[in-house]
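The other protein chains are all here in position, but one chain of the complex has been omitted.
Letters A, B, C and D mark the chains as written, and numbering starts fresh at 1 in each.
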């Protein structure tokens, strides 16, 4: 998940780790990571200010002047910068390592004066690629680390712009909640897309089942179970926030987080439905194509069962026994109504078989 | 589930959410929602009174005069009205948001002086559409919000009309219990319908398995697992009410709620049976249609195995080797009993094969 | 389950409920229920007495005179009688409602001075019909309600007749235990019957798999899962009795109840084995009939593969190209050893194919 | 499981119970049980002594003289003897009933001054027959009840013979642990046998899949799930011993029991692997035999598809339209190169089809 350019399935599945045996807490940049860029949002009840591409100097000054600071760091290549941020906000080194080594399981960890939350966000439905988003928040600051410039925070920025927004008057934990909620809500759109896909496949399949439907359903099922596995730790992380006794999370914020948890539970149910539906459709495809081949075999059998005896009869009368040699040898060939009688007999056989198959309900 | 007019499957599945990024607690009406209409039922031990299409003024006055008030708000389009109700009864804004954004998971939430319960009700068995019903209740009031004019409350209204009804003498929590119980009981009817459907399919299928049975069973299974998923949070919500220590729920009411919980457990078992039965029937259909095609293949094989060798023999004697050229060339064609002997030989072969197949138990 | 006369599957599955919206605690008789009949067993350490068809007057008097009373009420149609009993023993109205509305899940409920237990008993293995048996017991009385005259209590009655029986010297809770144990033990017989059925099917199937085996196994599987679902709440009910702190259950009785619980666990394991076995046999049937049809297809293929080329050859030499027109036209027809050579060639082809199929291990 | 002579599957499955309705605690001998025989092992730190076929008199005397006594009672037919033992060691009657009614689930029960443990032991891998072994132990005695003379205790007896054995210096609980451990270890051998069986089946099956493999795998799977069900309560029983606070189990012994528990967990994993492997092989057999029949159908199709059109052509030129009547009637029959051209045309058709099938990768 670490690299923008790398979109192959295999790379998407493997998550970055520190090199085996590296001392824990050592920050080692992913060589493909995007250059870091700091976006600083300064918030006070009365006003707010956004500084794009801020320096650490500006950051340190802002820390002292503003009641709430939100630092959004996009791209994870600039290790020294990330270490500087860690020093300014006094963040735990192991947590910082998790920020850089993307592909962590979503989790919440509680330190003395700040909380560390890792979430994952579906970045690309087609390739089922996930992006890691890390949050640190204390009483008066939120720091977010994204792998790539992400959209999920845009609505929150717009809400800050509204003058009487709760985001301005409350502490940093409420801002953190708003950002986390935005990340969780970003899952609804891919889930809806998957529903569209599966509805489309179902419709097509009921019209004419094709082999590609099974492939697409398998693919979908894989993405769905990946999504399901992503939601599990997400729920655990939010639950941990709600249950935690960290001083920097206000009880009221926990009520809001409960709402977020509810969204995850709903997502989870929807994803579970998707999975059952995909499995059901795969089984139905099997059943449909089985039904189709049964119909084909039926036709084969009926055609064969009717014509093979008739062909045998034609073969009999096509034999060359010499009627001239003996009166026992195929006298019917010289009978006056021999041919019409033979045809009639064949027609009778065919008709009987048709009636028989009708009665057996095979026709 | 939000719209009456929209009955497509897809819409029924997707649940309404606040626009991503909207501030929590903001009420935004679903543009398709039904105009709200207030139905006020005023209850005292001695008498009762029903006000259709009440105004908020009447409501505020009633609050002061009557021991127990039940306000039934049908339709969720009138946001200001709903906000006014929230103000009069002092309801929590997040809960009110859940009322308007239908499609919530059933849940119970406890606030200082009132309890908030969301339930879902199966609205239409055919399309498997669910309607959300929200309850607020405190010591002396019950407020219910329905998406559409619903029948589930009718029996409760009739019970209030009975003079010595417990509904008149007890507090609002007992009325809330009665309403919740009515919603839960409304599930029994669709479950019974599903049993009828599955019994019908089973009967038809045992007579003659058809492909449409599988489709209907799949459909049913889908509805059943949706129902099962609906019952899960329902049970949790009722359990939460029973375990809660909210002051406004009397211990005696909890005994009654236990009964409601029991109904949900029974429903759950019935639904579980339905699901197993549906899966069992799908497997049985597979088995039946497999048995049928096996029978067909059997017939094909027997017909082929008997007539193909005979046809070959007829072909032999239909060859044009010239008996006149050499005594080795097909002398049988000129034999006195050549033809009857040939026919006899064929009959013997056929008979032997029939006996063989009988012995093999294929015939 | 409510009606003796009604033995259809559908009726057996649906359980009786109060009419939707009826006030809880209202007793409404099932119109098909059997007339109630009271059977009073009066027990003291020294003696015992049985009063068939007792009146409530006799009952009230007995309550004062005898240390332990067992009232067995068979049939649930006489609502007033049941209400009278409720008054005499001071039973909870909601529990009495559960007695009349048969089809409750097995459960144990604890009231101030008595315990209420509902159990279910398999009444008819063939139709998988269950009967509800309700128990009330306090310190000095046991009241049992059966839908129909039942056998399960007979052994207990016989044990009371034995002079030095523990049933006479102990309190009512021991009697209740003995009755409950008898109900649980009544499950062993149908489970053994099911084992006999499945063993029979297995034997028959291994001799010659038929379609009806699958149907019977499906049927059995359905009954087994119903039984399994019946045992679950049964276990919960007994566990609740063991864990309960009700004053009227002596610690020693709990040791005995533990034994009953053990029986249920053993039943459960046996039923679980039955279920696995049924599923295994269904799979094996599939495998056997698959093997059989594969054999059939094999025969079809071999016959076809051998005779179709031969028939083609016969067809060749049956063509009417005129040997007289040109020396190129079928000169073999006039060859001296043409016919024997042709037959020999065909025999060679046939033999080669047989050898080939042998080598392929298809023959 | 009660009878040595009875080895039928059905009998092995059903477990003995007291007659329905018998008073609990009544000992009723299984009529087929083996005569009881007492084997008394007397242990002191300095020496030990074994008394075969001891009488109750010897037993009572030994109880007073020796620090640790191990009484091994083989065979359960002698009810009075068992009751005498119960009196001497003051054993609980319900526990004694469980000893005689073999086929109990493994369990541990704790009485005031002794512990009662029931274990089961696989007695015969072929018939999957289990034997029940019951243990009573207090501070200074161990009593074991076996259905038949069993080997599992032999290694323990040999260890007692070693002069400095811990078995001589420690209390009875350590001896009990050693005996229990021996019973648990006796499961390893049948599990290894099952692995040998499944490995053998796998090898054979990969060479040539036969129908009997499926049967044997089904059989094995049944035995494995029986074994799995036997291990579950075994684990619970040992866990109960470890967690128990019975005075007669020393903390140090619990460390040893933890080791035994570990063995059960390992057995459980091995059995779980066996089960997965059996299921996997059954699926693989299906896949292999499906592949084989697909190959057969392929051959049938290719032979048919090639020769059926050719035979049709031969049939055309075998028609008897009279070339003499009209120049339009089969002039090719009289063409100079008619026959070779016809054969060439057929060869071309056949070749084309072969090429086509090659291209389709069917050949």
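Criterion: contacts are C-beta pairs under 8 Å (C-beta built on N, C-alpha and C of every residue); 3 or more make two chains touch, one makes a residue touch a chain.
Since we're looking at a predicted model, the values are computed, not measured.
The hidden chain makes contact, of the residues D:212, D:329 or D:352, with D:329. Among the residues D:113, D:149 or D:259, only D:259 touches the chain that is left out of the figure. For the chain missing from the display, the contacting residue among D:87, D:166 or D:358 is D:166, taking the whole complex into account.
Interface residues of chain A with the unshown chain, by the touch rule above, are 9-10, 13-15, 17, 20-24, 94, 104-105, 107, 208, 211, 214-215, 218, 221-222, 225-226, 229, 282, 285-286, 289, 292-293, 296-297, 299-300, 303-304, 307-308, 310-311, 314-315, 317-320, 323, 330, 332-340, 342-343. Within the complete assembly, residues 154-156, 158-159, 165-167, 181-182, 185-186, 188, 192, 195-196, 199, 206, 255-256, 259, 262-263, 265-266, 269-270, 272-273, 276-277, 280, 283-284, 287-288, 290-291, 294, 297-298, 300-301, 304-305, 308-309, 311-312, 315-316, 318-322, 325-326, 328-330, 361-362 of chain D touch the chain that is not shown.
Everything that follows uses one rule, which is that only the chains that are shown with their structure count from here on.
Among the remaining chains, none touches chain C as well as chain D. Within the contact network of the assembly, the step distance from chain B to chain D comes to 2. Computed from the mean C-alpha positions, the centre of chain A lies at a distance of 26 Å from the centre of chain B. Counting partner chains per residue, chain B shows two or more touched chains at residues 297, 300, 304, 308, 311, 315, 318-320, 330. A linear topology is adopted by the chain contact network, the touching chains following one after another without closure. Chain pairs that touch, as defined above: A-B, B-C, C-D.
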